[in-house]
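What follows is a single structure, and I will ask about it in a moment.
In this view, the complex is presented without one of its protein chains, the others remaining in place.
Right after this comes chain A.
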């Protein structure tokens, strides 16, 4: 039984897991949907009341009935590298390729990390906040609005605010990054009317926490805020290197809430971001259903790639 990994070739984080699987003799088929059609081929037939399908890439051929799990890591857009005559044809080919690949895979008994339906829902940050609240994780006061007056009222109640992207994406034209940033007192909120804006009460943090959940396993790491850190540097992804990530235990209540979150979200993998306040409380910021883990493993030595490999190596549900 084979582990199917959907990711791009440059994904060296996926390599950490592929190497683990290789070491334990678990067959792997790695492909990038961007290479379908072309480098990746598929075929499936529904006859006599049954289904037979196969995938191939680079001379490897796997029957879809022989898949034990599918890891959706960093897949390219289906057909992205296919030659096509026009943009509309390209868009259509992408949809055709996406439906063919993911549609066939959805019909297999393979276990997913993560299932596309669960992943699509889990990407919605407002839904993440809702689910975190419902499962008992502390959530900073947050407002998502297009109403300038609502923003002003919120700023009166919570004067120390940050602004962040609602979607977690970054503008591409031109390419820009939108780090979580502090909002200065007296800021004019008129531009909130131009698009949904997420404002959040800033938690004065003494550390960032990255909790990586793999199945039932929780591996948490903590990065202390330096005493001389710039208080305006709130987004750890964009902060200067500072202290390394270090392993940290997960408080029992947090662990229970995270398990409930994963159950309800139907996620096999999640990278949770928290900030720890002066009282030691972990405040939920977000859960990235395909968040990076390599940097944490490299700093802490935590066996995240091994945990993922072990989860993927379990046999498919029957």
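Note that in this section a residue touches a chain if its C-beta (ideal position, glycine included) is under 8 Å from a C-beta of that chain, and two chains touch if they have at least 3 such contacts; residues count from 1.
Here is the rule we go by: contacts and distances are computed from a predicted model.
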Chain excluded from display, named as in UniProt, from "ATP-grasp-modified RiPP", "Histidine kinase/HSP90-like ATPase domain-containing protein", "Sarcosine oxidase subunit delta" or "ABC transporter permease": "ATP-grasp-modified RiPP"
Absent-chain contact - pick from A:191, A:204, A:226 or A:281: A:191
Touching residue (missing chain; options A:1, A:229 or A:298): A:298
Residue numbers in chain A that touch the chain omitted from display: 9-10, 12-13, 15-16, 18-19, 22, 28-30, 57-58, 74, 76, 123, 163-165, 167-172, 174-179, 181, 189-195, 197-198, 236-238, 271, 288-295, 297-298
